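As you look at this complex, bear in mind that one protein chain is not there, while each of the others sits in place.
We just call them A, B and C in the order they show up, numbering each chain from 1.
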Amino acid sequence: MRELRYREALREAMIEEMDRDDRIFLMGEEVGHYQGAYKVSEGLLAQFGEKRVIDTPIAEAGFAGVGVGAAMVGLRPIIEFMTWNFSFVAFDQIISNAAKIHQMSGGRLKVPVVFRGPNGAAKQVASQHSHSVDPFYTNIPGLYVVMPATPRDAKGLLKAAIRCEDPVVFLEGETLYNVKGDVPDADEEEVIPLGKGRIAREGSDCTIIAWGRPYYTAMAAAEQLAAEGTECEVVDPRTLRPLDTDLMIESVRKTNRCVLVHEHWPYGGPGAEIVDRIQREAFDHLDAPILRVPALDVPMPYATNLEELVLPTTQRVVDAVKRVTYA
Amino acid sequence: MRELRYREALREAMIEEMDRDDRIFLMGEEVGHYQGAYKVSEGLLAQFGEKRVIDTPIAEAGFAGVGVGAAMVGLRPIIEFMTWNFSFVAFDQIISNAAKIHQMSGGRLKVPVVFRGPNGAAKQVASQHSHSVDPFYTNIPGLYVVMPATPRDAKGLLKAAIRCEDPVVFLEGETLYNVKGDVPDADEEEVIPLGKGRIAREGSDCTIIAWGRPYYTAMAAAEQLAAEGTECEVVDPRTLRPLDTDLMIESVRKTNRCVLVHEHWPYGGPGAEIVDRIQREAFDHLDAPILRVPALDVPMPYATNLEELVLPTTQRVVDAVKRVTYA
Amino acid sequence: MASGRDELLAHYEKMFEIRRFEEEAARAYAQSKIGGFLHLYIGQEAIAVGTNAALTDDDYVFQTYRDHGIALARGMSPNAAMAELFGKDAGCSRGLGGSMHFFDVENNFLGGWGIVGGHLALAAGAAFKSKYTEDGRVTVCFFGEGSTNIGGFHEALSLAGLWKLPIVFICENNQYAMGTPMSRTSPLDDLTLKAQGYGMQGDRFQGYDVRTVQERVGLAVKRARRGEGPTFIEVETYRFRGHSMSDPAKYRSRAELEERKKKDPLVIARDLLKEAGVGDEQMDEIEERVEAAIDACVKFAAAAEPAKEEVMWDTVYATDLSTKRGAGR
Partner (left out) sequence: MASGRDELLAHYEKMFEIRRFEEEAARAYAQSKIGGFLHLYIGQEAIAVGTNAALTDDDYVFQTYRDHGIALARGMSPNAAMAELFGKDAGCSRGLGGSMHFFDVENNFLGGWGIVGGHLALAAGAAFKSKYTEDGRVTVCFFGEGSTNIGGFHEALSLAGLWKLPIVFICENNQYAMGTPMSRTSPLDDLTLKAQGYGMQGDRFQGYDVRTVQERVGLAVKRARRGEGPTFIEVETYRFRGHSMSDPAKYRSRAELEERKKKDPLVIARDLLKEAGVGDEQMDEIEERVEAAIDACVKFAAAAEPAKEEVMWDTVYATDLSTKRGAGR
């Protein structure tokens, strides 16, 4: 084990996979000469050259489509969106093409493409640049949706995403890029299977389910609650589509209580989906309603005092756990 | 009262509102000379002229944006998407512009625009043309999302949408356009408030919540179940954002059981959102898990035998009600 | 290399096959054996056949939903094509795609796309792969004149022009986008004025004589194969039927249609063959062969197995997931 930043873990995953398979290339805005808007692809141009590390014009629908088309005929593109906010101009390429081609062609074509970039709010980048896109992409059959919280998961899941035969929506976090964490040594290859969640912390009193940045909020809340004698089990699904439903159900069957923490808007999305599955499959085990701690239902304001109100906080999670545990 | 087709009811709403306020115009592909791809706007060009009934090139992002921009400076556009599948190329205009402008401008600008057209599967139009978009747009604060099932609701809600000061996503149904139903006489103006649902059928044994075409599936199932002695209450929220939560909660508090029917894909969306609200606010009143009868989690296949498997059927609703009533 | 005459005969046979295939498809649609949208190519056959003749079997081809003509020209069997329209498992897309979504990987026909402008970037992607792997292939991408105002057109041409991709963009200007004549959607008459805005070559010609199409598309294909970059081609053509089966085409006059039918590519080819001394018996022979094949494909499609539920589930994801059946649940 060694400590790496989330950003470095992603970079290692791309380098290792690109070394292994020269059908893999990275394409996006500023990924090459500029070394990546958030420096995730730093050094890749020097290592792999302009053929495999391709700077594009600002044309997300165009280069997302180029990725899908290239994947149809045998390449394995990694398409970087500078941020997922900019995937909205390419939305049709992902939902109408990437997600449909395998089935529409009667299974004759497949689309092994990875779309990746930072998802969710950064810091004061305001309403057009602060979207959590997980509710949109998780609704769509044909796509995988992955959202790693730790450097280890970022590396292991990105490697799995690149090897996946289907289109993968890979959601990183601008505020996570600098996070440090343990990652297996370079010689111990770890490919974390898509669709498998992780128990990040064991506990018997309440299950807290969180992914992406809120995973850290959940862990902090669990610490605080433990000090007060409430033991929370923290579950990170890691992959949002397909969801590791069994893992979450099992935990709730044990704790009989559940709180979700997520940065996407309240209406629908993985947050509501997970609630639905739990109430359906663990109905008789629930001692309290399932509560969610989402972002507030507003476009993200610029002012920092308001942005802090909008995003989930440790305190809001603690309060929610107290409500469901009637503490 | 008189009987009108859903298509005629929508047309009347536009005509009455355009007569009342000449800031209102209709813009979209084939809305004028062709009289509308589905004939909703038949006759409008002759009545209002090319100034107010505008045929566009195929450029959804462009004319959706023109609608938003025109609304910012005082007009009241009705933008028709030939089908909502084609809104995906205009997705960014709706989420990043229409839904954000009022807040982003500190409340100084508003965007009274209506986006309308048929939503969901038609008949054998295959995977790129069969999307139910309600999960995407309902997630977004700043938008209203309306999905009327009956001609009366179609007219009354479209008039309200046109008068709304905010952007409205108005979801019609290609297979509903020919449906007939009672509509108040021309001299009795009815504007149905956005955000208010409707109890379509009273019952004490189980609540069935459905909107759009599945409303008819729900009613048919309720009939069949009544014959077998199970009385279902059918609730049509009509507006999906904001939801008439109280109406649904009240019904479930009475019946203690709930089944949802919807054509959108299973993961997330209004279906999961409604389940979340009910389990949260009527937890102690639920005698069984809430079940959903959604479209299957696949891209829509072309073959008619498969399409029939994918969409909700009366039988699937009946089975779900029996499961929650332990009948 | 066949002599010009034999080649023209072969082109005529293929165009006639396409024509008859679609006439029978229209009949089957009227009998509700086919559902959904059915967009006929009748009147435009010379473009598909002439273009295909300018390509190798390895080259990639993309088309809109108006895709029966090019699919057959590429070599798809009428059986697989008609079975798809009938929604059968023996269809080219196993009954999952339908008329708008034909695919034939063996013949490098890569669809069959329903969203206007949505497939141009995919085609650029295939051309990108050819440049990346230096496989020497050229990609041809067809679309209608009504598709030139949408963003997908602009972004694909921008990238193809910038990267000098081996691709030929062929705009089939059949005068209408559904009910809308181009005069209502573009200030231009000559669409190739857009080409230089993408730093690419433009060409423009009438697409009624299959030989002209083959020759002019051939020049662009050669340029692309030599690495000299993409070409934007506007071909003048006309569709004799409505936009789709549901369109009565009231927006144009009988007279206009009759006038246009004088340029029917099949009539033109037939006349050329007559001039070249091809006798009636030889023509009859060809037409009988085609009639038999079309007749057979309708019977085949009618008798074939319906599309299968397990195929529907197994094609949502290519990866073999335990969760495959309804990953969303």
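Rule of thumb we're sticking to: a contact is a pair of C-beta atoms (placed from the backbone, for glycine too) under 8 Å apart; a residue touches a chain by one contact, two chains touch by 3 or more.
It should be emphasised that the depicted structure is a prediction, and the values quoted were computed from it without experimental measurement.
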Which one touches the absent chain: A:V40, A:A71, A:V89 or A:I140?
A:V89
Among B:V31, B:M72, B:A121 or B:I290, choose the residue that contacts the chain missing from this document, as touch is defined above.
B:M72
For the chain left out of this view, which of A:P266, A:P289 or A:P312 touches it?
A:P266
List every residue of chain A that touches the chain not included in the displayed model.
29-30, 33-34, 37, 55-62, 85-86, 88-89, 122-129, 265-267, 296-299, 301-306, 309-310
Against the chain that's been left off, what residues of chain B make contact? List them.
25, 51, 56-57, 59, 61-75, 89, 92-93, 96-97, 101-112, 139, 141-142, 144, 164-166, 195, 241-242
Interface residues of chain C toward the undisplayed chain are 149-155, 158-159, 161-162, 164, 185-188, 193-194, 196-200
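Here is the rule we use: only the chains that are shown with their structure count from here on.
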Compared with chain A, which chain's mean CA position is the farthest off?
C
So the centre of each chain is just the mean of its C-alpha atoms; given that, what is the distance between chain B and chain C in Å?
36
Could you work out how far the Cα centre of chain A sits from that of chain B, in whole Å?
30
Per the centroid of Cα atoms for each chain, what is the distance between chain A and chain C, given in Å?
40
Hey, what residues on chain A touch two or more of the other chains?
61, 89, 92, 96, 103-104, 139, 141-142, 241
Where in chain C do residues touch at least two different other chains?
93, 95-97, 101, 113-115, 118, 151-152, 312, 316, 327-329
